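All protein chains but one are shown at their positions in the complex.
Chain lettering (A, B and C) follows the sequence in which the chains are written, and residue indices restart at 1 in each chain.
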Amino acid sequence: MRDESKPALPVVGHNGAHPDAVHTLPTNLAVKCPNCRELLVGKDLERNQKVCPRCGYHFRMDAHERIDMLLDRDSFEEFANDLLSADPLGFVSDAKGPYIAELESKRRATGLNESVVVGKGEIERMPLIIVVMDFRFIGGSMGSVAGEKITLGIERATKDRLPLLIISASGGARMQEGLFALMQMAKTSAALRRLADAGVPFISLLTDPTTGGVFASFSMLGDVILAEPGAVIGFTGPRVIEQAMHQKLPKDTNTSEFVLQRGMIDTIVHRRDLRPTIGRILRLYGAASKRFV
Amino acid sequence: MRDESKPALPVVGHNGAHPDAVHTLPTNLAVKCPNCRELLVGKDLERNQKVCPRCGYHFRMDAHERIDMLLDRDSFEEFANDLLSADPLGFVSDAKGPYIAELESKRRATGLNESVVVGKGEIERMPLIIVVMDFRFIGGSMGSVAGEKITLGIERATKDRLPLLIISASGGARMQEGLFALMQMAKTSAALRRLADAGVPFISLLTDPTTGGVFASFSMLGDVILAEPGAVIGFTGPRVIEQAMHQKLPKDTNTSEFVLQRGMIDTIVHRRDLRPTIGRILRLYGAASKRFV
Amino acid sequence: MPYDLEFERPLADLDKRIQALQRRGDRLRPDERTQLDGLRIQLDQRAREIYRNLTPTQRVQVARHKNRPYTADYINLVSDDFFELHGDRRYADDHAIMGGLASIDGKTIMLIGNQKGRDTKDRLERNFGMAHAEGYRKAQRLMRQAEQFQMPVVTLIDISGASLDLEAEQRGIAQAIAESLFVMAGLRTPIVSIVIGEGGSGGALSTSVADRILMLENTIYTVASPEAAASILWRDSSHAHKAAAAMKITAQELLKLKLIEEIIPEPAGGAHQDYAAAAAAVKSAIIRHISELEQLATEQLLEQRYQRFRAIGVYKRETVGASSPTT
Partner (left out) sequence: MPYDLEFERPLADLDKRIQALQRRGDRLRPDERTQLDGLRIQLDQRAREIYRNLTPTQRVQVARHKNRPYTADYINLVSDDFFELHGDRRYADDHAIMGGLASIDGKTIMLIGNQKGRDTKDRLERNFGMAHAEGYRKAQRLMRQAEQFQMPVVTLIDISGASLDLEAEQRGIAQAIAESLFVMAGLRTPIVSIVIGEGGSGGALSTSVADRILMLENTIYTVASPEAAASILWRDSSHAHKAAAAMKITAQELLKLKLIEEIIPEPAGGAHQDYAAAAAAVKSAIIRHISELEQLATEQLLEQRYQRFRAIGVYKRETVGASSPTT
């Protein structure tokens, strides 16, 4: 289990522009749980791994909070952090301004270079490659750099025969990079094909939200697919489906519970159990090709 | 197309004991179409490939009628016809008497040694291995000999790299041979695995009825799966399902049309089109690994 | 566990006397202690004797006993860790088949089994262990994964028969079973199947195209349930006892017919009298057989598996003379 005495990473403020605002919490302020409406003290919530102590609602976490929560202390070695998004299309929307400016503002707001952090680390002393998406960075969307970093992570896992863990949190492909973004689905999936051929295990963890092109590519290709409870998981957002079908959807549509029932994932894991569960899975795959005698 | 001048094989009488009586027709008598109730002259029906000229109902055909209809004239060379069912369990039912006696009576009634006929033949001058089941022989059921003959056919196709055509008409595994019968499903499927690995095509034709262990093994493993119209095709007989579920089933349940809609087969082919259709398929697979230049 | 089957009445009587003495605990006189020990030995011997001579129908009763250990029980007792994998990645998660990564003596295997369900709610949720198409497809997915990671596959068989409802037909239960046979026939990793209760029809076969098929002592494996066979062959399912005998469905008969490799002995009075002992026997059988199979190169393994099924069948040749069956 996580060492509770370990201090949480400093929390950075979030840019409120996106409709699905990220729940990064001001440490000392009270926060209302969006599920049970309980008023929670930010610090207490941090200590409880950002899970509402009353109803179990899982608040979103940023990439470094994830790494901090899951990996052995000080075991994380980031790589490919020098990759920055370019602007292959010279994309400008008169609603949102130039893409280049949006990137710059997200970098400042999040302290991240992109929506994906990748590196090597250890869980319960077992080394692995870890890829974490951060929803704060343009909705965790996948453009060239996200795709490249994920692919580099997969290729490193293949080459070094290290298990791979990818933690998804994304609205899908990044429109501002057009077809370059879509093609990252193929690029990452092709890299996973080679990982699979090499017999290296891949654990995919789906967190709130995992949708669109991310859900329809690497995140569904795990040998084991886990999800946090109550996460929005689906190809299309429920609201878009409702608009297209002109009807209300059942309440649990496109949640972790829905995709579990539909046979799409292996199990739902409460955040407090994530680290030991991933540890168990790593151990089980690690002993896969052993012999009895 | 079939040479219409070619005389139909002499028709043998059928044993009426089985509830799904085989529609082998007395050539000179009037027969009522079970679908549209039209009175048909046996001879005319034979000439029309046993299809009701009024409503298109496909009467059952026996193995030699099938071979006669589909293969180039005089191209059929049967093999493994010397295999006879033994009685591995010493099976006796006080309702039906000894299995050995039933076999003997079926042999006399049908002129066949078993429920399966296998051999080499040609369709439109293209050689192939053909396996045909005959429903008259204990409901086309699969025991050791049926399984062995099918497997010999598959193995010959694999060895000689000849396309394989299996025409199913069966109620499933033969109870009287117990687990020996069930295991023929595995035996035939394992042989088909080797055929597939060798890249030799297998066309499966489902005719009325194809059910039980035959439907749940080799007959569903075709690279192309065809069915005649209106055939009963399903794992369990509709009546058994109705008893188990205590409810009426939709009218087309477990028919060719039902399994087509459910994505289980490639297409339904009218009997008059079978020979040219299989010819086309053979030609297409035959040109599969050619190159453009 | 109580002895509640009809043919177990002598055991129930002995057990009652043992229970009565046991209840007195420390207050037993020395002669009563001796008597208790004697009764226990007597119960054990009598149980062995009765169970050695069960009729096929009695064997069916034991195989279906409501207290019999199920797949989930064996998983608990056999493995040091078990991580269940869910879903066919197509349609649903079928609770009638469960499977996952199991750690046994430091080695990970893929363990898959039919699960009937213990209480009413559980039974309904698991459709009484009768899998639908999505259950077979989940099993295929797990087996392919086992192949990818070079894990041996162990399947536990406990299914009365494939599901008979409309939904099963709609989603292609026959196709799913056929594909399972096809997948297992070519799977490049050792497979051991163990019948732990009922092995019924294509539902059972779909997870037992294995290198070795083992059966616990009080189990059956049959082309169709005795009831189903009776309603076909006798046109009346009440003749099930005749069908059970005629079809030779017990472990003992099937070993004689060389259709299975081995019988795993059960504790006296059946597996349900001693889960731990039954599981220990299963575990040691798994380890022994997998160890043997792991000695083989993959091509050898596949060739042996092919020949294992290829050889099944009893028939004669017309020309040779009708009385010399070939196996």
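Just so it is clear, contacts are C-beta pairs under 8 Å (C-beta built on N, C-alpha and C of every residue); 3 or more make two chains touch, one makes a residue touch a chain.
Note that the coordinates shown come from a computational prediction; the quantities given were computed from them, not determined experimentally.
The chain we do not see here touches A, B, C in the full complex. Touching the missing chain, out of A:Ala30, A:Ala101, A:Leu249 or A:Val293, is residue A:Leu249. Panel shows subunit B; residues 196, 199, 201, 220, 223-224, 260-267, 277, 280-281, 283-293 of it touch the chain omitted from the view.
Taking the complete complex into account, residues 81-86, 88-89, 91-96, 113, 144-145, 147-148, 151, 173-187, 189-194, 196-197, 212-213, 215-221, 234-236, 240-241, 244-245, 249, 253-254, 258-259, 262-264 of subunit A touch the chain not shown.
As for the chain not pictured, it touches subunit C at residues 89-91, 133, 137, 171-172, 175, 179.
Simple rule for what comes next: only the chains that are shown with their structure count from here on.
Contacts between chains trace an open chain of neighbours here, each touching only the next in line.
Sorting all chain pairs by how many C-beta pairs they have in contact places B-C at the top. We define each chain's centre as the mean of its Cα atoms; on that basis subunit B and subunit C are separated by 33 Å.
In whole angstrom, the spacing between the mean C-alpha positions of subunit A and subunit B is 53.
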